[in-house]
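My structure is below; once you've seen it, I'll send some questions.
Removed from the display is one protein chain of the complex; every other protein chain stays in position.
Up next is subunit A:
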């Protein structure tokens, strides 16, 4: 249920603007990897190129190779929807479908994949909501609109929706930045549980969060505005936060820069 991701020389553009350049990273299965760095350094761009969401924007493209268990997801023959089913994504702002109930939100991905049988959908909804630690809070109002939940609950609903299709990898783009500390804690706890089953890559601006939840940390940075973002250092989280090998990383995590 979890796969290794290898990025080699990944370069991403927005039109003529080069957002990231030559990113090389290997992410092991069933680990949490945090991407940290100052704003505009391309960590979200890199994250979005892992499930081919980068190319959704007009003029955006990716070069280099990204493989998941040795299968190149940018191969010409690969179905992009299959890639996104395999690599789920949780966004910065909770984005449940506003017209759907809690239940419908969770099973939306399954419905898209043609699952029609009520019993399967029910079971998947309950399992995903339980995995997202949301079941007890919403089990009595599954028919109510998903957008009526609190921010933290909505984000967990989005996580439930993402894991309902049983992806191999879950990408999280600053999932807690719009949430209060208690909801943040709930989601961090959730990440610990989820990494038994999924490979998780999380973008965060919160360095304590990166230190708390991740096994490995990648530090991205840019020379100056307009330059492409680069991967400065990628190592075990403990090493990055205690004894980084790059001066820049140390400056960033100690707060002297960025």
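The criterion applied here is as follows: a residue touches a chain if its C-beta (ideal position, glycine included) is under 8 Å from a C-beta of that chain, and two chains touch if they have at least 3 such contacts; residues count from 1.
Simple rule for what comes next: contacts and distances are computed from a predicted model.
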Inset, instruction - Assign the chain not included in the display its UniProt protein name, restricting the answer to "Beta-ketoacyl synthase-like N-terminal domain-containing protein", "Phosphate transport system permease protein", "Heme exporter protein D" or "NADH-quinone oxidoreductase subunit J". - result: "Phosphate transport system permease protein"
Inset, instruction - Out of A:42, A:88 or A:175, point to the residue that touches the absent chain in the complete complex. - result: A:88
Inset, instruction - Would you indicate which residue among A:37, A:109 or A:152 is in contact with the undisplayed chain? - result: A:109
Legend entry - Selected from A:121, A:158, A:232 or A:253 as touching the chain missing from the view: A:158
Inset, instruction - Touching the hidden chain in the full complex, which residues of subunit A are there? Just list them. - result: 51, 53, 56, 58, 81-85, 88-89, 91, 93, 95-101, 108-109, 111-113, 144-145, 147-148, 158, 161-162, 165
